[in-house]
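Just one protein chain is left out here, and the rest sit where they should.
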Amino acid sequence: MRYLPLTPDDRRDMLRVIGASDIDALFRDVPEAARLPGPIAGLPHHMPEMLVERELGALAAKNVPAGAGPFFVGCGAYKHHVPASVDHLIQRGEFLTSYTPYQPEIAQGTLQYLFEFQTQVARLLAMEVANASMYDGSTAMTEALFMGRRVTRRKKYLLSGGTHPHYVSVAETLTRFTDDEVVSFEPALTPGAPGDDLAALIEAIDGETAAVVVQNPNLFGHVADLSELAAAAHAKGALLIAVVTEVVSLGAIRAPGEMGADIVVGEGQSIGNGLNFGGPYLGLFATREKYMRQMPGRLCGETVDANGKRGFVLTLSTREQHIRREKATSNICTNSGLCALAFTIHMSLLGEKGLRHLAELNHARAVQVAERLAAIPGVSLMNDHFFNEFTVMLPISGRPALRAMAEMGVLGGVSLGRLYPARADLDHGMVIAVTETVSDDDIDKLDKALRELVK
Amino acid sequence: MRYLPLTPDDRRDMLRVIGASDIDALFRDVPEAARLPGPIAGLPHHMPEMLVERELGALAAKNVPAGAGPFFVGCGAYKHHVPASVDHLIQRGEFLTSYTPYQPEIAQGTLQYLFEFQTQVARLLAMEVANASMYDGSTAMTEALFMGRRVTRRKKYLLSGGTHPHYVSVAETLTRFTDDEVVSFEPALTPGAPGDDLAALIEAIDGETAAVVVQNPNLFGHVADLSELAAAAHAKGALLIAVVTEVVSLGAIRAPGEMGADIVVGEGQSIGNGLNFGGPYLGLFATREKYMRQMPGRLCGETVDANGKRGFVLTLSTREQHIRREKATSNICTNSGLCALAFTIHMSLLGEKGLRHLAELNHARAVQVAERLAAIPGVSLMNDHFFNEFTVMLPISGRPALRAMAEMGVLGGVSLGRLYPARADLDHGMVIAVTETVSDDDIDKLDKALRELVK
Amino acid sequence: LEEPLLFEKGSPDRCGVDLPPVPAVASRLGGLDRHRPIGLAGLAEGEVVRHFTRLSRQNYAIDMGIFPLGSCTMKHNPRLNEKMARLPGFGDIHPLQPQDTVQGALELIHRLADWLCKLTNMPAVSMSPKAGAHGELCGMLAIRAAQEAKGDARSVVLVPESAHGTNPATAAFCGYRVEDIPANAAGRVDLAALKARLGPDVAAVMITNPNTCGLFEPDMIDICAAVHAAGAFVYCDGANFNAIVGKVRPGDLGIDAMHINLHKTFSTPHGGGGPGSGPVVFSAALAPFAPLPFVEHQHGRFELIEEEQAHASAAHDHSFGRMVAFHGQMGMYVRALAYIMSHGADGLRQVAEDAVLNANYILARCKDVMSAPFGDSGPCMHEALFSDDFLEGTGVSTLDFAKAMIDEGFHPMTMYFPLVVHGAMLIEPTETESRANLDQLIEVLRGLALAAKAGDSARFAAAPYHAPRARLDETLAARKPVLSWREPAPAAAAE
Partner (left out) sequence: LEEPLLFEKGSPDRCGVDLPPVPAVASRLGGLDRHRPIGLAGLAEGEVVRHFTRLSRQNYAIDMGIFPLGSCTMKHNPRLNEKMARLPGFGDIHPLQPQDTVQGALELIHRLADWLCKLTNMPAVSMSPKAGAHGELCGMLAIRAAQEAKGDARSVVLVPESAHGTNPATAAFCGYRVEDIPANAAGRVDLAALKARLGPDVAAVMITNPNTCGLFEPDMIDICAAVHAAGAFVYCDGANFNAIVGKVRPGDLGIDAMHINLHKTFSTPHGGGGPGSGPVVFSAALAPFAPLPFVEHQHGRFELIEEEQAHASAAHDHSFGRMVAFHGQMGMYVRALAYIMSHGADGLRQVAEDAVLNANYILARCKDVMSAPFGDSGPCMHEALFSDDFLEGTGVSTLDFAKAMIDEGFHPMTMYFPLVVHGAMLIEPTETESRANLDQLIEVLRGLALAAKAGDSARFAAAPYHAPRARLDETLAARKPVLSWREPAPAAAAE
């Protein structure tokens, strides 16, 4: 077996050194009833690399990749072009096959990029400090709720209606057995500004509220000014937690930190990371300096070594489970290191100029598509303001429409019916994402497919 | 432009340091008539990575890759499975983006693997010394002829009829303006042993002959014992040069060095390297120790550093063009470094055990296919003995038959009509290569397609 | 040459990408344009490649040498797995595409789930947890949901001393009170103490097996029986599954839930700290409470069940909800399945045997000069545990010893864990190390142990001497945290 270097001779010699009669002597603590006499029956045996490649290749070929044709699916994960150098660099063995940097003297490579990552994320979100990443956007949001509780010592959260319904589900799941109170607002279908009802949210903030959570751009693509909401929350002693699922938007629209948010979480997949059918992704987490010590997750900090040279270490780990056990801030033990690296590399390639260009391009393409589709009889555009994603209402049900479009080779968007199966009034809705990867030809095909379906 | 780090400010400042008014001042030696005023007209301007990828991807999609279906094409280039770790390792920047190891203190990585490569090649070919690779098998063969001249001080070469016709062409081209005499034998259609007429070759060796060249397995797949030929050549003071285009065969059949060859050259593509539409490939070159100083190409040798540590350097470079200019052994300046690395890695994975297994598997599959096809009425198998490639005669012309099979999705082999357009008697011939990548299903499809065509 | 920070090299007007021009359209941003500078630094592509290549060279990694961190299972990461995960059919599909366009992906998840169930002899598995600790959470939430469904509110979770630190953190996160169970002299759970503590307030026992001393719990079947008899559940931390995969099926021991770290046992790369993946297998009692989503195979089609309302199926009608936005770590699933298929049932068994053999070899060859607290109680499993007894009076600490290993070209073992033992050193070689590598490591360990005893304290005092950095001041980092780069004050900037 190609990964196992011991030869039968090695095994025999080593058993002799150990003083064991055979390998099973080393497993003598296993209760006899649980000892398997041989390989588990009914499972295949080892397979050559060539055949594994052939079998998995056949499975992969049964899927329709985003790059294969017109693609407009978004709602929390986005198809962007990632430069080839990103994947090349993250595959360097020194990054790919290293562990959590517990020995900083021989892990400065990882630590320095984490420090760069934290700096990029903080600046992108217009906050002061960021952590070294979390599992994904949804778990980052839930951690933000718990942090809100630690900061405010309150336990009621208001979740805006434009927040990704899966993110809301995760928050509801993880507070199911705690005494936290999650108030999830239903999405509003306000013409021109679908998703949130900011006025209602503001209205609901009270002296018990730990935090208000709002996504921007929201699930429906709408972009909003959060300043008023922030002010209202602060007036009641509550925090504003902002969620960003499409971080490319921050190259064009004001960051939550500029609008008064106290904690900003996000899904960083758009930069440097592929779609991967939902994971691994990259949770972003940033906050104000004053709340730094309440922040969950791993943190990398600057220091000096014994010779006075600058260096980096994991820090503030006194909050962590391996020191505090049951008193830890959270039970999180890993981050999304390699995804964070991909983000950092891609962002270094983009820089200020590239990110702004990319964001403008996304927006302009989305405007072009929105205008094209709004011109189709029966199709109505729900958004006045959006970044690279918007909602349309069709004269027909969205979910079967998308399946029919897929058969025409067009992956046309996400149906609101899939995300909100209980909301009959959203059944005809569809969210369409448009990134820089969309070509003119793709737009023509989407337009044609949609016209075909609604005629 | 993404690869150019100078900003307009940098350029302005640097021109000031230089004391030049503008960039064109630096090009003042160019005759005015030849100065272009701007970008060459009629050519496209710079293009985003995403669009280059899209355009080249579209070109790639117009080709039928070997991996896409049943594939039996050989004759000097072979489809083998290359483990993923090979390509991963050769892409490490320290290998990929380094130069010829002219500064050995900071190039031991390259030098050590070249030393390992030379050792592997020498052992594989059963010779004593090997060089650090050449462009490909065909140019290696021509260099062997010239080396034969240096060793024997004679200038007549006999090229066997089973030698790859493209290799013969290259030798003829490169001796066209020298006083060397190349005698190319026509391929013989001897039943059971197509290709060479060893008796005629032996007959032709005379006191003027510098070297006899014979390929094994030959172009038609036949494998022969070269011992008698070697003895005959040596008896007349000539060298035996053996050519191997499928080095996997050496895991199963006796190496030329074991049969008396004085120089062995080969195409090393089969180990570690892809088909690449013909290049880059990997020329192997090995000989007896006594002829070492007549060997062309780069050589890596062991030595010690100033502290007595073992190390490696390029050596015997007194034969090379940068020192001897017009008196150099050859004008070759590069080798196939990265292809040699891929070979070395793949060979390290295989080892003795793996290479022998691979060779046995190739042979066994080829025997299976040969027996299947020989059972088709009208199809006759020409070879008694072969490794993983053999020749069949069809009742129809081979070249259109292959085109027709390609339309059925089967890349069935190489027609002798393509390789020997002037030989009407070979027009119905087809050479079929069978490697470990061929599945049972592939064999069924080949069988079916061929039956369809000849019925 | 020291590599500066990205922000010290780059500038806002440099860029390593080219993009198509922006078509002229009327903005729909609603006046929310970002005007202020973001503060990002850009570089040309070549500079980026060089920056990160240079950074990478400051790291130690499994590709460079043995990485004997106990409990972390740093084994060889096959490159085939990387290649497979990057096939467009896996890497370039969206979690919300129509299911008919991702049948191969769903089939892959289903196939991996099937392997995990069969390797553990457990009837159900929840794939979505994103890491081991996330899996623990998943398992404990299912336990809590199951008990609440019965109206059986319990408040205490028992955790042995030898458990991973995440175990108590997880239990606390689920609202439980945590109580420790002591280890016995042989480094195992004290069965009597456990039995004594069981009662109607105990919801579950969280147990790590093989435990963090690298030992198998011989009483595991009895423990499970006792816990079940008390109406509680057994959660097993599967981080050390590598020691027994293919040799022992945890389901045969009686456990109710266990997470499996795909990034340990099944070799998805650790990537400097993640991403991981922690599917959880469940007993029949807990299966109905497993979280959404899951993949079912019905009528020749694979279906992703993601909404309680729309697809409530009998097998999952008590699902406690959703743990992540989408369907978990697809990229890790592909790698893990490639690894599992490559080994097969026979190869995985060999994995466990070789992992255990390698650890025992180290234990056997070092215990005369180091101190093996449980060395006399028999063989270890996949990791060898030493205490710092042998350093007593030398002035050398476990930390010093570990740092001195760096100077010998090796990554240190896990230090000061498990807590059961003083100054612990936990060494897990894994099955992918050759005997020659083990011998090298053993020579280093023995050499250092003898040097410490011989009083060569200079070799340890400020080690490492030959690393990219000397020891770093962690106290300074924590006291005055600097978590992101700021432009130096103008005076300093002038250089």
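Labels A, B and C are assigned to the chains in the order they are written; within every chain, residues are numbered from 1.
Following the convention adopted for this analysis, a contact is a pair of C-beta atoms (placed from the backbone, for glycine too) under 8 Å apart; a residue touches a chain by one contact, two chains touch by 3 or more.
These figures come from a predicted structure and were not determined experimentally.
Q: Since one chain is left out of the picture, which of the remaining chains does it touch in the full complex?
A: Across all of the complex, the chain we cannot see touches A, B, C.
Q: Among B:Val73, B:Ala144, B:Leu198 or B:Ala232, which one is in touch with the chain left out?
A: B:Val73
Q: Return the single residue from C:Glu47, C:Glu136, C:Asp256 or C:Asp400 that touches the missing chain.
A: C:Glu47
Q: One chain is left out of this view; which of A:Val17, A:Ala61 or A:Ala84 touches it in the full complex?
A: Residue touching the absent chain, from the options given: A:Ala84.
Q: Tell me, which residues in chain C touch the chain that this view leaves out?
A: Listed in rising order, the touching residues are 1, 9, 18, 44-47, 49-50, 53-54, 57, 62-65, 75-76, 78-79, 342, 408-409, 432-434, 436-437.
Q: What residue numbers in chain A mark contact with the hidden partner chain?
A: These residues of chain A touch the chain that is not shown: 1-5, 7, 9, 46-51, 83-85, 87-88, 93.
One rule holds for everything that comes next: only the chains that are shown with their structure count from here on.
Q: Where's the contact count highest, between which chains?
A: A-C
Q: Distance from the CA centroid of chain A to that of chain B, rounded to the nearest Å?
A: For chain A versus chain B, the centre distance works out to 48 Å.
Q: Can you list the chain A residues in contact with two or more other chains?
A: In chain A, residues 2, 49, 53, 83, 88, 91-93, 349, 436 touch at least two other chains, as defined above.
Q: Taking each residue of chain C in turn, which ones touch at least two of the other chains?
A: 11, 13-17, 19-20, 43, 45, 49, 53, 78, 80, 82-83 - these are the residues of chain C that touch more than one other chain.
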